[in-house]
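A single protein chain has been removed from this complex, and every other one stays in its place.
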Amino acid sequence: MLVVAFVSFSLFNFVGDPINNMVGEETSDEERAEIRETLGLMDPIHIQFTRFVVNASKGEFGISYQLRRPVSELITERMPATIELVVISALIALISGTLLGVYTGINRKGFLSDIILAVSLLGVSLPTFVIGILFIYLFSVILGILPSFGRGEVVDLGFWTTGFLTISGLKAIILPSVTLSLFQMTYIIRLVRAEMMEILQTDYIKFARARGISEKSIKYKHALKNGLIPVITIAGINIGTLIAFSIITETVFQWPGMGFLFIQAVQFVDIPIMSAYLVFIAFVFVMINFIVDILYYFIDPRIRVKGDVSSG
Amino acid sequence: MSFLKINNLSVDYRMRKETVYAAKNVNIDVNKGEILGLVGESGSGKSTVGNAIINLIDEPGKVSSGSIILGEINIHEDPKNIIKYRGKKIGLIFQDPQTSLNPILTIGEQLIETIQTHLELNNEEAKNRSISLLKEVGIKDAESRFDNYPHQFSGGMRQRVVISLALCCEPELLIADEPTTALDVSIQSQILDLIKRLTKERNLAAILITHDMGVIAETADRVAVMKSGNLVEIGVTKEILTNPKETYTKSLVSSVPPTNKKISRFVIIEKENKNNKENNLKILNRWTKKEIMKQDLVQVKNLSKSFDDNFFTESSKNSVMAVNDVSFEIKQGESFGLVGESGSGKSTIAKIIVNLFKPSSGDIFFDNICITKIKKNLEMMKFRKQIQMIFQDPYSSLNGRLKVKDIVSEPIKLHNPSISRKDLDNYVFDLLESVELIQNSADRYPHEFSGGQRQRISIARALATQPRLLVCDEPTSALDVSIQAQILNLLKDLQEQLNLTILFISHDLPVVRQMCDRIGVLKDGKLCEVSNTEKLFLEPQHDYTKELLRLMPKIESIYN
Partner (left out) sequence: MFQVDNNTLSAWGRIKDSDIYYSFIKSPTAIISSVILFIIFFCSFFVELVTPYNPFDPSSLSLMDAFTPPSWTDDGLAKFILGTDGQGRDMLSTILYGSRISLIVGFSAIIFSLILGVSLGLTAGYFGGKYEMIVMRLTDVQLTVPSILMALLVDGIARGLISREMHDEMAIYVLIFAIGISEWPQFARVSRAATLVEKNKDYVSASTIIGVSNIIIMFKHILPNILRPVLVIGTIGLALAIIAESTLSFLGVGVPPTTPSLGTLIRLGNDFLFSGEWWITFFPAIFLVILAFSINLLGDWMRDTLNPRLNK
């Protein structure tokens, strides 16, 4: 976390001269020095860094060069849109990905498995933005049943704006969330499938067969439980990746979330927004890793119960 | 009428080039209350027969013909029905207890599930039955261990759990596929005793699949010998081991190192060595032979090694002492044996002597020079030349991406960079000849050779630097017994002709007895005793040595 904070601070500090970005060409040198002073840019590096960390922990990242509004305000405004999108996509990707992965892992040679696998390979080959464009063309341009951009009507709950409460909001989230989840879903299918196939080859599955345990129990109890352990890790990485890929989806569908904000920031070298976004992402990743570790502890007995081999 | 009758069983594997018969027209019968030993070298099809009985053959293999009659019923008549017999009528035990149990289910869950699959018992009854079973196979505190996960048990205990799982529904036939190969000698004898006891008590028909003639001699009532998918001979164990009729059985029996006496060479029956023992090896022309003096070549002084890994693991306090204050000497020209079970530190000592590890404390003197203190690389090279090693696993000890020629010539070029191309080739040929490999082996890749041939290549590579000390770390334990005999013969011949000093490391007491002049016994990193070979076997001093000798499976036990 601190590392990321430092990186984003360095971004802030060393990439270009922020003053140049903030003021026009005609500003005099004295004026520049004055702004520099008020921004505290003359202080030694470590003091600046401490200030940055303190401010960041309070959620203050300064003022956007480009939009001339406080970054924290921009982020809170955009955050609900991104989070709603990511959560819906994560659910779609995880649930359908795991189900299909288990199915194809268990029924290795079926016709349906072959189809699912071919489609999933195609899914890995389809860039998210191409899927988005195809969807827009199909559902918005040709069929005209779903909106191609924006969030639809949103309900303001004070601290949160949600699209879940209106029909247009729900309609608007379908295309972006499906688009976003497809790429991840195909990944999960393939990972879960490989995992299931590997487990079905292990000695303990063979031993269970030799004991006459029914195929149903072997597949859905013995193999599935072991197979689902890595899914937790996948799910963790998955959410992180979804946030990153939401940048693309938000651009294609002009979804008013943080990713869209970020991509504009990159194009205009709007450092405060970039570093704030980075800190936010880092925070999310750290949280996810933490949760994944805790989940492992509860699910995998090999971690939970320390070996007590001595009594052998 | 036998309880189990295997009639004309054949198993095929359809490969892309040909169909491989893993078993061909095998006829075996087993009675109740007896243990049938199924013995053979790797690839003989012995495990295939075991798996075929319950129709559990890996793809693309399949049972192509034959019938399995259990009691009165042909259980292979309807392949769909076989699942009813698995676990219920037939219990199977696999080789490796580490991987046989599902790691995320408790042993109780696994037992109860198996019991309830076959018997109509409620949870309470199934649990009681499981606990009494666990007690029967010798697990203490069965009630509290019931809810433990497999990783909380040691290897031997886990194999007991596996046995209890195989027996939990009172099968009448027990098939044990190399049940003790992954275990140490002391645990091996416990598990074998357990199987013997259960067979008698429960009046089971048992099939014990193994490669170990000693185990057969001590456990099996009758024995079936298999070779390349065919049944060679079947009969009462004593009869087969003492008076084999078939040539193959004879050679198999004569290859087994006797435990009660020392023989000079193994008799190789099947393939007679077209030996060049009389005419000198060409390699001798190149060899600068050092005369054997009555001196120590190696002195190991107060050697200790502890492994505490990096600072990831906080538990550096309880770091393991792999080697603990070990001292011994190896005289010039002798074979010194180090024996011990897994984890005794014998391989660690070998690796310190060849300078793969640095000792934590203590020193090693080679030719009266302390080699553990050498810092300079150049200085070290002089000793690297003189100490070479042969490894256990013939598959991993050769780089599969290099031709044999390149493998054997690498050390020559390194220590003699100016050697001419032609001379180098001849040198390689001479080395290959010395290990009884033909010249055109040089242009092949390791995967084209069998395990025994690979081990010969390893020896050729080790000889390339003209070493004085050859460290052999379990050089034959991955090999079949007939190949082992050939390799041991070769090592003896080379030692004699090249004045080599050998440090021979093994867990296999009979082999050590054949190979070594003096022996050191290791336990948990400590040296128990060092003694002349015959003295050690006849009058062991240390309790642990006595224990090891008592538990070692003896092929001669059949005479008693």
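Each chain carries a letter (A and B) given by its place in the written order, and its residues are counted from 1.
Quick note on the criterion: a residue touches a chain if its C-beta (ideal position, glycine included) is under 8 Å from a C-beta of that chain, and two chains touch if they have at least 3 such contacts.
Keep in mind it's a predicted model, so treat the numbers as computed, not measured.
Asks: Among B:109, B:125, B:170 or B:393, which one touches the chain that has been omitted from the display?
Replies: B:393
Asks: Among B:248, B:449 or B:544, exactly one should touch the missing chain; which is it?
Replies: Answer from the full complex: B:449 touches the omitted chain.
Asks: Can you say which of B:458, B:482, B:531 or B:545 touches the chain missing from this structure?
Replies: Considering the complete complex, B:458 is the one touching the chain left out.
Asks: One chain is left out of this view; which of A:103, A:129 or A:296 touches it in the full complex?
Replies: A:129
Asks: Please pick, from B:49, B:217, B:231 or B:354, the residue that touches the omitted chain in the full complex.
Replies: Selected residue, touching the omitted chain: B:354.
Asks: Contact with the hidden chain only, please: which subunit B residues?
Replies: 16, 58-59, 271, 273-274, 310, 312, 351, 354-356, 380-381, 384-385, 387-389, 391-393, 396-402, 410-411, 414-415, 436-438, 440-441, 443-444, 448-449, 453, 456, 458, 461-462, 464-465
Asks: If the hidden chain were put back, which residues of subunit A would touch it?
Replies: 3, 11, 15-16, 121-122, 124-130, 133-134, 136-137, 141, 194, 197-198, 201, 237, 240-241, 243-245, 247-248, 251, 262-263, 265-267, 269, 271, 274, 278, 281, 285, 289
In the analysis below, only the chains that are shown with their structure count from here on.
Asks: Measure off the straight-line distance from the CA centroid of subunit A to the CA centroid of subunit B, and report it in whole Å.
Replies: Each chain's C-alpha centroid was found; their separation is 51 Å.
Asks: Using the touch rule from the top, collect the residues of subunit B that touch subunit A in their complex.
Replies: Those in contact with subunit A are residues 54, 56, 83-88, 91-92, 94, 96, 99-106, 110, 113-114, 117-118, 140-141, 148-149, 151-157, 162, 165-166, 169.
Asks: Residues of subunit A touching subunit B in their complex?
Replies: 202-215, 217, 221-222, 225-226, 229, 300-302, 305, 307-312
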